[in-house]
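Every protein chain except one is present and positioned as in the full complex.
Chain lettering (A and B) follows the sequence in which the chains are written, and residue indices restart at 1 in each chain.
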Amino acid sequence: MSGAIYMADDAGAVRSVELDGLVALFHAPSGMTHIVAPPAPQILEALGQGPGDARAILSRIADLYEIEEDAGTEAIEARLDELEAVGLVRRA
Amino acid sequence: MSDGPDQDKGALANPNRRMVLALGAAAASTVVTIRPALAQTAGSVLNCEIPVPGPQAGGNHIAADGTLVAPGTPGSYAPAPRPLTGEEVKVMLRGGGAPPGIDSESAQAYANYIRRLQSGMSGFTCYASLQMPR
Partner (left out) sequence: MRHQVSLAIGPVSFRVGSAWPGPVRALAELYGDYPKPEGDVCDFTVRLEPEKPWRRWLRPSVAISGDYMLPDAMPLSLALGLLAAEMGMNLQMALGQKRFLLLHAATAEKEGRAVILTGESGAGKSTLSALLGERGWRLMGDEFALLDLDSGDLHPFPRAVSLKNGAIKVMEAEASADRFGPVMEGTPKGTIRHLKPRADAVARMEEPARPALILFPRFGGERAIRGVGASEVFVRLTQASTNYVALGSRGFDALTGLVARCPALAIDYPDTETALTLVEELWADLPQ
C-alpha cells in the first residue's frame, strides 16, 4: 500500500544556492526564503522528476546517492511533513 | 548580474558520482524559514514606548494576569503613570525588575498585559520589535 503522493513546484519556481553544506532556497510563489539541510534538498530534487510517495522518493534518492542499506521511509516521511508545513511540497 | 555559485543547476552534488547521504533521524529538523527582521531593526533605530494600558482601554484597570478589568476590582492595578520605554519593557520581561517609579507588583501585571498585546493595539509594534528572535 503506498503512502500519500507529494509534489513540488516546477524547478523554475525555486532559486537555490548551496552555502557551506546547506541550501538556501527562494520559493517564488510564497516569496519566502528557507535554509534546508540534507536530505531535504535531495527530496526536492527527487520530486523534480515528478510526483511520488515516500517510497518512490527513497528509491530515486538511492539511484543518485549511497544510502544506508536498510533505510526505511520514516526519515523521508518526517522531512516531507516539514517541507509541506513550509509550503515547499504539497500533496498531489 | 551578480554571479553566485550556479543557480540553474540544482544546488546539489554532481549526479555522476554517488555521494554518501545520511537520511538522518526522523525527529531532526532540517528547515529554517527566514522571518522578516523589519520590526526588530526598525525598532532599534527608533525608540518606542508602550502605554499600559493603551488608549482603547477606556479607564479600565489591569488585573494581575494582564487582562483589563473595571477600576476598583479587587487585586487590580491602576494604569501605569507614564508610557514604558522599549528598554524598560525589555528589562521587565526578562525578570530584571520594575521601571523607576513603579512598584514590583504593578510591574508584574503590566508585564502580563504587554505579553497579551495583539497586532493593532497600541504598543504592539514596539513589543514585537523586542521579541523578534536573532
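Basically, a residue touches a chain if its C-beta (ideal position, glycine included) is under 8 Å from a C-beta of that chain, and two chains touch if they have at least 3 such contacts.
No experiment lies behind these values; they were computed from the predicted model shown.
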Left-out chain, listing which of the shown chains it touches: A, B
Subunit A residues touching the omitted chain (full complex): 15, 17, 19-22, 24, 26, 28, 31, 33, 35
Residues from subunit B at the interface with the omitted partner, ascending: 1-5, 7, 32, 34, 36-38, 40-50, 83, 85-87, 122-126, 132, 134
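The definition used in the following text is that only the chains that are shown with their structure count from here on.
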Centre-of-Cα separation between subunit B and subunit A, whole angstrom: 32
List of subunit A residues in touch with subunit B within their complex: 11, 15-18, 23, 32-42, 45, 48, 61, 64-68, 71, 74-79, 82-83, 85-86, 88
Subunit B residues touching subunit A - in the complex, by the definition given at the top: 4-5, 7, 10-13, 15, 18-34
